[in-house]
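Below is one structure. I have some questions about it.
One chain of protein is taken out of this complex; the other chains stay put.
Order as written gives the chain letters A and B; numbering starts at 1 within each chain.
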Amino acid sequence: MTTVTDTPLLRVRGVTKRYGARLGCGDVGFDLWPGEVLGIVGESGSGKSTLLSCLAGHLEPDAGEVLFDMDGGLCDTLRLSEPERRRMRRTDWAFVHQHARDGLRMGVSAGGNVGERLMAVGARNYGDIRARAADWLNRVEIAAERMDDRPTAFSGGMQQRLQIARNLVTGPRLVFMDEPTGGLDVSVQARLLDLLRGLVREMGLSAVIVTHDLAVVRLLADRLMVMKDGRVVEQGLTDQVLDDPQHGYTQLLVSSVLQV
Amino acid sequence: MIDCKDVTKRFTLHNQGGAVIEVLSGATLQVAPGECVALTGASGAGKSTLMRMIHGNYLAEAGRIAVGGVQVSGADPRTVLRLRRDTLGYVSQFLRVVPRVPALDVVAEPLLAVGWAPDAARDRAAALLTRLNVPAALWDLGPSTFSGGEQQRVNIARGFAHDYPALLLDEPTASLDATNRGVVLALIEEAKARGAAILGIFHDVEARAAVCDREVDVGAFRPVAA
């Protein structure tokens, strides 16, 4: 059962990133609570990917704070030393890339891909590593006999599921996802969404998902942030923002979606 | 249990010249535990709008909405999510789920969310689907392929899976045959008996008469300007 705590897992305040005169993202702030999924939507160039990069520590923002709950206290991840930040990326945090090949080692077997994070945090028993990798491949519906195959031999959907297994095997508390269902067939997308929903619930995961697909956020995200020209124009409960949008841009975005 | 006071709703259409549509003004009602209240009024009078505001799906412009002592109007998303998980159930007219997720899991999901063990949750989901005459052959299939009536019964099963203290029902008996309508009415009676506060929209007059203790006419909350 998810317990209600009074400390957010992630607290973001005033995150701003400029590319010269152009604004990447400006003055973004939110709280993310344990077990919550936050969706960030907007069209290409709205700054949603820039924001995600700033949050995940891939890009250094010009201003702002990204506070993460560590051992009870909020700690500014932007002020962590590089070794601490890298350790956090291997343990408490995970990042699922849009293109699986950016997040996988294509020359290493599926089992090795999943096992890498375990070995990175000190696992040195081959049998244990293999058993845990097999368990995770099973959880993302990859057959055990594919364990020693390389991801190059996998379909797009399988690669994406493998990337998710590789990221979640160390039990992170926060996952960043950049268009996790982009480039996949609709039917494959649905399976992946269901898988993610189940994992989020079972593991009490929190997630920040960037996507341009409103259908994806409706099914996956508890809360939604709408971005335009680097600014957050509206945020709130996902279904409220989609069904009763207050800002003109959100109304335009919602009304532009084809209904099926 | 459900408490609305002077609730106002208007829609501002920014992409249509900023047109403002006034829907509700001064909407006030209470639903006590164990009570079932029907919302009535002409089509477009704002019945569904009021229900959605209580559910947190629409924002209220003014006024106060509270469910089980928790304020919904102006609440942060986290509060509304917790309320929906633990306290406030909602059976909408349409089922909205991840495609290809088995019907049984769709029904069991609210139970898993409040911490039921997976097996127990599935057993309860199976019992509800059986009661609502959804053939067991369909349980492992995604409901998006089902007929309208079957989808509605899956939706109802999902809404009644967890014993919410408060329930919102939007046309729960629409598109159901007599047998299944009877089952739904029985479910409502049982919910009332355990003390649930229920607010519903029933176009089906007989059904309304069978389960509702009183009616509230939304027409009374028509904005003056409109």
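Simple rule for what comes next: a contact is a pair of C-beta atoms (placed from the backbone, for glycine too) under 8 Å apart; a residue touches a chain by one contact, two chains touch by 3 or more.
Keep this in mind: contacts and distances are computed from a predicted model.
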Discussion item. Considering only the chain that is not displayed, what protein name does its UniProt record carry among "Alpha-D-ribose 1-methylphosphonate 5-phosphate C-P lyase", "Mannosyltransferase", "Cytochrome C" or "Amino acid ABC transporter permease"?
Written reply: "Alpha-D-ribose 1-methylphosphonate 5-phosphate C-P lyase"
Fill in: Chain not shown, its touching partners among those shown
A
Worksheet item: So which of A:Thr16, A:Ser109 or A:Gln246 would be touching the chain we can't see?
Response: A:Ser109
Worksheet entry | Of A:Asp102, A:Asp135 or A:Asp148, the residue in touch with the unshown chain | A:Asp148
Worksheet, complete the sentence: Had the left-out chain been drawn, it would touch subunit A at residues 82-83, 86, 90, 105, 107-109, 111-112, 115-122, 124-127, 129-130, 147-148
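The definition used in the following text is that only the chains that are shown with their structure count from here on.
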Item to complete: Can you check how far apart subunit A and subunit B are, centre to centre, with Cα atoms defining each centre and the answer in Å?
Response: 31
Worksheet, complete the sentence: Listed in rising order, the residues of subunit B that touch subunit A in the complex are 11-15, 52, 56-59, 77-78, 80-82, 96-101, 112-115
Discussion item. Quick check on the complex: what are the subunit A residues that touch subunit B?
Written reply: 1-2, 4, 33, 36, 186-187, 190-191, 193-194, 197, 201, 218-219, 222-223, 236-237, 239-240, 243-244, 246-248, 251-252, 255
